[in-house]
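Shown here: the complex without one of its protein chains, the others still in place.
Residue numbering begins at 1 within each chain, and the chains themselves are lettered A and B in the order written.
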Amino acid sequence: MSEDTASGRITEEGGRSLPSVPGRYVVGIVGLLLLALLPLLANMELGLGVPGVFVFVVDDLFLLHLTTALYFGMFAMSWDTVSGYTGQISFGHGLFFAVGAYTSALLNLGYGIDPILSIPAGIVLAAVAGIVIGVPALRLRGPYLSLVTLVAPLILLQLFIFRSDVFGGELGLRNPENFLGFGVNDAAIVYYIALGLFVAIMALLLVVTRSDAGRVFTAIREDEDAVSSVGINPAKFKIFAFVLSAAIGGLAGAMYVHTPVGGPTPTELMSTTVNVEVIIAAVLGGMGTIVGAAIGGIFVGIVPQLLDSSGWIIPGFLPVVGGTPVADIDFLIFAVITLFLLYVLPGGILRAVIRNGRRVRNSRRGDDGVATDGGQSERVFTRVLRGWREKRRGDDDE
Amino acid sequence: MLGTVAPLQANLSTVLVQIVILSSLYALVALGFTLIFGVGGVLNLAHGANITIGAFVAFVVSSQMGYGGFVGLAAAFVLTGLLSGAYYLGLIKRIQDEPIMVMIITLVTAVAVEEVIRFVYGSQPKVLTLLSGRVNIGGSTVTFTQLVAFALSALLIVGMFAFVNYTRQGKALLATSMSHKGAALVGIEANRINLLVWVGAGALAGAAGVFLGSIQGASWAMGRAPLVLSFSIVVLGGIGSIRGSVLGAFVVGTLEILTVQYVDSSLTGLTPLLVLVAVLLLRPEGLFGRELVEA
Partner (left out) sequence: MSSERQGSADTGATPQRESYGPDDGILVVDDLRKEFGGLVAVEDFSFAVEEQEILGFIGPNGAGKSTTFNCVTGFYEPTAGTVWYQGEDVTGRPSHEMVNAGLARTFQHFRPLHDRSVVDNVALALVPDKLFSFGGLRGGTRDRAARLCERVGLGDDLHRTPDELPHAGLLRLELARALATDPTLLLVDEPFAGLAGSEVESISNLLRELREEGLTLVVVDHNMRGLLSLIDRAVVINFGSKLAEGTPEEIRNDEEVQRAYLGGDL
């Protein structure tokens, strides 16, 4: 029986927790396995068991759609790294996606550089973009910071239009070479490459966010001055988050345009739709968890395709939208659902599930961890803005 | 979003007329946004959507239902205002203390509205006529619509200024913009003021939408450029400063005209972006604003 000291109490509780792997990890691993095995189910029909409902065929086209969704998931994870964790909400994250993509595409199309080399160049330039945004952002807080991120892709687009000869303007450039030459006929391979990258990125981001840097990130979100007061330089970590997020976003973008499903166009990479969709994805999945953003990203990426294949039609009796295929207004539906969720569950679905799970567990043992893993009591949003609110009210000091 | 008709390398009076006309329209566009930002302390990213809604309400009322331009304008003014008020009560009031949340919600709303409008009315711009006919002022051809826009802008701005500075309600508005706590201490109910502000801002945006729509046609994405413009003007002028917004509108308007006339006409629309970035980096509190930006 260990001494009743504080540290004794901790190891005791720690000991109790080791054997059981948290349920959500099990679900995650199962999910990944499913994704990995999917191409082996080629040409099988999958459905929800109810005839005619959500039946889709796992064919090449489906795998390519899922590839797009995977890249979007990577993009969403990159967004979560900076916005969900440090609370610097990026409203124009497509900027990094596009910088990585265009750099790689231009090097490939213009100079014949192989994707193996042009993609790293895309990553580097995207990281530079992260610095360009992150450093000035240090001087700004809250909405003003977000405003800068909102405007950045617009400026980039203006540049693309101004020099259409180089950048292809609003229509973008033609497709560059496929990565390692795998094209439409190699759907399964393209898919596996995407899946591999997805897992690698998730692993990397999980390692970073579960390390000490992760607790500093979330602490910055909570209260930057408190972080300074414990001898940690918040600026350093804020830039780190931006650069990491930008680099990952750039990596995803650069790889994406070298697949048969992605092309270097502003619409696909940094349109308002994309920028808002990534926010929706991370919000639906749960900000500040990485995994939530990944799931949200895949969800937002694939559901429109599923709806399209399913051929569902909105019931005719509904005003305005009655009689149209669901797929046509998928973005609208997402937006509405997100608004609803933001209103009711501002932390996202994943966080709500985790919170409920943790509540059950907490009654049996001590706390599990810190906000790197879904957060305890409050919504991420509330925390991000409390700091802003406090600054607005001002200190009551003399 | 220029719509002015004048040859390049035009003379000074032409340029001046263009600047005045354009800037007054810009000021009208930005006014509603200023109010919400200044008083409510939040960035309403659905401001552009209000502009679009106003334009389409006018389109429906004046063209589809045949009531004519001015009825359409009035309808846009009233309906957009009411809609904005309802939106505030329904979605915003609950989270108005959380600016980032408001930004996200209004942004998502904005794209949702765009989708709905695109779905219902298609992608082609709709023609919106307020008044036909044009006149020549100082070497520049100015349409009557633009004149009405200018007159209305000037009227609304002066009216707003007088309201805020000389009436009780207006002073309550000022007080709330400076400090919610302080305002509450003297019995001003911030929520009622905010509702008033959102309704007013919506109405102003609706009117601006009608004018913009009559210049360039009403289309689903027409609210985007005005939204960016509003940011620039408001950030440049400083939060909570109507004077600042008007001045900001003129600065941006002047820079825009000068850029297009004398530098490169394909650079249209870039000015507000650059102004915004420059201000945020160099002097975040703007020309007349209070220091709410840097901690």
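Throughout what follows, contacts are C-beta pairs under 8 Å (C-beta built on N, C-alpha and C of every residue); 3 or more make two chains touch, one makes a residue touch a chain.
What you see is a predicted model, and the numbers here were worked out from it, not measured in a lab.
Visitor: Among the chains included here, which ones are touched by the excluded chain in the whole complex?
Guide: A
Visitor: Pick out which of A:72, A:97, A:144 or A:240 touches the chain that's been left out of the picture.
Guide: Checking the options A:72, A:97, A:144 or A:240, the one contacting the hidden chain is A:240.
Visitor: Identify the residue among A:164, A:228 or A:267 that touches the chain left out of the display.
Guide: A:228
Visitor: For the full complex, which residue in A:109, A:124 or A:213 touches the chain that was left out?
Guide: From the options A:109, A:124 or A:213, the contact with the absent chain belongs to A:213.
Visitor: Going by the touch rule given at the top, which residues of chain A touch the chain that is not shown?
Guide: 5-7, 9-10, 14, 211-213, 215-216, 218-219, 221-223, 225-234, 236-237, 240, 366-367, 369-371, 375-378, 383, 386, 395-398
Here, only the chains that are shown with their structure count from here on.
Visitor: Between chain A and chain B, what distance separates the C-alpha centroids? Give it in angstrom.
Guide: Chain centroid spacing, chain A to chain B, equals 33 Å.
Visitor: Within their complex, state which residues of chain A touch chain B.
Guide: Those residues of chain A that touch chain B are 89, 91, 136, 139-144, 146-148, 151, 154-155, 158, 161-162, 224, 272-273, 276, 279-280, 283, 320-321, 324, 328-329, 331-332, 335-336, 338-339, 342-343, 346, 381-382, 384-385, 388-389, 391-393.
Visitor: Which of the residues in chain B come into contact with chain A in the complex?
Guide: For this pair, the touching residues of chain B are 41-43, 91, 94, 97-101, 103-105, 107-109, 111-112, 115-116, 119-120, 181, 224, 228, 231, 235, 266-267, 269-270, 273-274, 276-277, 280-281, 284, 292-295.
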